[in-house]
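Of the protein chains in this complex, one is absent; all others appear in place.
Chain lettering (A and B) follows the sequence in which the chains are written, and residue indices restart at 1 in each chain.
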Amino acid sequence: MVPTPYYLLLAAVLFAIGAGGVMLRRNTLVILMCVELMMNAVNLTFVAFSHELNDMTGQVFVFMIMTVAAVEAAIGLAILVELYRLTRSVNIDEFNSLKG
Amino acid sequence: MPADYLPILIMLVVAALFALVALIVPYYMGPRNPSTSKSDTYESGKLPFGTARRQVPIHYYMVAMLFMMFDIEVIFFYPWAVIFRQLKIFGLIEMGVFVAILLVGYVYIWKKGALEWD
Partner (left out) sequence: MTAIEIPALNFAALLPLFIVVGTGLLVVVLDLFIADKKSLGWLSLFGVILAAIVGNMQQGGAGFDPAFQNVSLLDGYANFFNIIFLSTAALSILVALGYLGRVGLHRGEYYALLLFATSGMMAMGMATDLMVVFIGLETMSIALYVMSALNRHSRPSGEAGIKYFLMGSFASAFLLYGMALTYGATGSTNFSDIGSVLTAGTVAPMAMLGLGLLLVGFAFKVAAVPFQWWTPDVYHGAPTAVTTFMSVGAKAAGFATLMRLLMVSFPAFAVDWQLAIAVLAVLTMTLGNVAALAQKDVKRMLAYSSIAHAGYILVGVAAATTEGIKSVLFYLLIYAFMNIGAFAVVGVLEQKEAIGTKLTEYAGLARKNPWLAMVMALFLFSLTGFPPLAGFWGKLYIFRAAVNADLTWLAVVAVINSGVAAFYYLSVIVQMYMKPAADDAPEILPSTPATRIALAVAGLAVVLIGILPASLVDMVAKGVFG
């Protein structure tokens, strides 16, 4: 039996990797993946707590997060594909036509 | 009880052994005459051409996205199916509403031509 804190620690590390990736990477697709990683870290946290507390709410929450994450990924990709058609780039630094 | 899972463990072991045996026995027993065409990439009997990395029509994205969304909705069917009998008619109506909303989306993508292939 792996103790719950191990899962929480793993989730925290995954979340940090994802957050770091969002801030450091320039490729929009990779950023998208990093956001997904963060969401999945949250899922792991919820499941670990749900197991420890012996309470189903956490797992139901994970269902909702998974659905929303899929929809978000689809929407993000759709917007990115449209933007790629206009700019021929997926580099976040090149999406800079808006300036004050 | 952990003991209840014993048959599953036995099945796993047997399956792993079978796979190993099926790999090891031909390796020692069978003849080997390698040739260029034999060690080529397997492409369902056709001659392979080009690299595997090439541009894919944008349409695949569309289908992949739609698949992803409709696929993930199935997640809500599993817990529902488990207690379907206990939920009685209420469960059926609730799922009917859920599917009806999904159907609106389906009709939308259909009429918009997202499922056409040319």
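One rule holds in what follows: a contact is a pair of C-beta atoms (placed from the backbone, for glycine too) under 8 Å apart; a residue touches a chain by one contact, two chains touch by 3 or more.
Everything numeric here is computed off the predicted structure, so don't read it as measured data.
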Touch residues of chain B, complete complex, unshown partner: 83, 85-88, 90, 101, 104-105, 107-108, 111-112
Where the missing chain touches chain A, by residue: 8, 15, 18-19, 22, 28, 31-32, 35, 38-39, 41-42, 45-46, 48-49, 52-53, 55, 57-58, 60-61, 64-65, 68, 71-72, 75-76, 78-80, 82-83, 86-87, 92, 95-98, 100
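Convention: only the chains that are shown with their structure count from here on.
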Geometric centre distance via CA averages, chain B-chain A, whole Å: 23
Contact footprint of chain B on chain A as seen in their complex: 63, 66-67, 70-71, 73-74, 77-78, 81
Chain B residues touching chain A - in the complex, by the definition given at the top: 58, 61, 65-66, 68-69, 71-73, 75-76, 79
